[in-house]
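Next up is a structure, given as structure tokens.
Missing here: one protein chain of the complex. Every other protein chain is in place.
And now, chain A:
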Amino acid sequence: MTSRRGTLLHVEDRDVYCRNGCQFYGNPEWEGYCSKCYKEIRAKKQLKHSQSETRAPTDFLKFEEKKSRQKSNKTLKNLIKRANTIKENATFLNASSGPVLRDKKASDSLALLSDDLHKRLGFKQELCHEFVKVLNNTLEKMEVFFKKNESMESMSDMVQDAYQLIYDKAIQVTESISATEAVELCEDFLISHTYDVLFGVLSSEEETRDLGVLQRIRSLHWVRAHHLDVEIDDIHPTVKEFMDEASTQLIFIDSKRSPREKLYCVIEAARNIFKMLQAAPQSKSQGGADDFLPAMIYVVLRANPPRLHTNIKLVTLFSAQSRLRSGESGYMFTNLCGAVNFIENLTAAQLQMPPEEFESYVSGKAVPTEDTLTEGARMMYHNMAALKELNLRQNRLADATQQLKITLESLQKDIGDQVDGALKRSQKAASHHEYIVSADVDIRCVPQFMRKKITRIEGLPPIPVQPDLLSPDNAELPSPLIPEVLHDEPALRIEPKSAEGSDAPIAEADLAVTAGATELEAGAEEKTSLLQPMNS
């Protein structure tokens, strides 16, 4: 069928009509027959089948049937049984030995970590080995904790003690910044290595709260920025863009495997929130906490990030305290915690509305009437704004095009005029070209191409002909070297008489020189013409 579908672009008769040729339409579903023919053919096939069945010995068939049924039963049962054993095995594994944390992968990453500490932070090899030892010990202890099913808080204490130990070791040889960095590198390894187990336990502990927050945020879908005493213009495209980016970052938190990366997401989200607050042209926000915290709450409400409590708890319990106590990451994380806390404990009084009203909104019985912007409406506004903008640009473009057209037209006209003028002038000039020579000049002194155009005028001073050049003694001499003369150079130093008759007096000396040149040339031309057969 799929192959047929590929060729259906060119539908031929045999593709459309029944294969039996009964002039009804066929259908690939019915093997290319029409419904009537297909029914007949199927009935025939079934008849054949039943005939063969009846031919077979009945007791054997029954036996076969029973066997096959048994087989399927067995496999089903087996499946269930096998699943059970897997489950049992898994729980057994957990109960007896707990997860194995010190494996090949751990030792590999520890080697890398120690290398990193040595090369990047300049700790001595021995100290790096000590760090690795501490981390290995911690992993071992964590295995025990998991085995005994101890609380996450006690495990956190143990891990924090390990961080403190590493810090204390590091601070003896370096300053606090490097020591903090060392701790953070160790933390990065420890948590991302044990992430799956840790996160699994935490998420099962926090499941109810996670779901609770999820539900709560859903029920607060109607809360708008103005409820939270902040101005956010969701319709503005740039604002929306930053808000979407912030939401994305908040959602990303769940997918990151170490506190460092998770906190980085929080910071990124916060940065986008600040940008969002100040993106709208009429925004008065200075980026202070008065606006930032409500905006954070609003974005959390919009994004509804998954497993908030699990992630917050993981970061709180297992990240190096330097990250949380101080620095930008600590501040932003505190704000996220604050936002979650606020959302969970939100009351009608805080939003300054009657409790009944609040309840009816939360339970979904009512929806606030004012500015309930659904996603569709928001998109519409967004598109409308975009269209308006486009329209404006289009108009501007049209105006500019018109302007360009006018300019081009005038330019074309200008150029045309100029070209016309130039052409006319040159034509005039070309048709009236005359070379003025004195009447008594020897025609041989005039280049051939000029000879027809010369005008002889009486009274011009004679051109002194160099006697030696024309003397018969020189006839035998080879022709002198002559410069190449570009043909068709009317301005050949002989002043052309312009059509307008600007009869500037031709300078005597000038003419003399030119005459000499022409003379030379004429001689040369004759000589070269003589030489030509020899050359060829």
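Operating definition for what follows: contacts are C-beta pairs under 8 Å (C-beta built on N, C-alpha and C of every residue); 3 or more make two chains touch, one makes a residue touch a chain; residues count from 1.
Please note the rule applied: contacts and distances are computed from a predicted model.
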Check: Out of "Sodium/calcium exchanger membrane region domain-containing protein", "Ras-related protein Rab-21", "3-isopropylmalate dehydratase large subunit protein" or "NADH dehydrogenase [ubiquinone] 1 alpha subcomplex subunit 6", what name does the UniProt record list for the absent chain?
Finding: "Ras-related protein Rab-21"
Margin query: From the list A:P237, A:G327 or A:P368, pick the residue that touches the absent chain.
Written below: A:G327
Notebook entry, point to check: Among the options A:R271, A:H382 or A:R444, which residue touches the chain absent from this view?
Noted result: A:R271
Note to self: Given that one chain is not shown, which residue among A:D229, A:E359 or A:D440 touches it?
What the structure shows: A:D229
Checklist line | Of A:P99, A:P237, A:P306 or A:G338, the residue in touch with the unshown chain | finding: A:G338
Checklist line | Selected from A:I217, A:L293 or A:V362 as touching the chain missing from the view | finding: A:L293
Margin query: Considering the whole complex, not just the chains shown, which residues of chain A touch the missing one?
Written below: 156-157, 160, 163-164, 167, 176-177, 179-180, 183, 228-229, 270-271, 274-275, 278, 286-294, 309, 312-313, 316-317, 320-322, 324-328, 331-332, 334-335, 337-338, 340-342, 345, 350-351
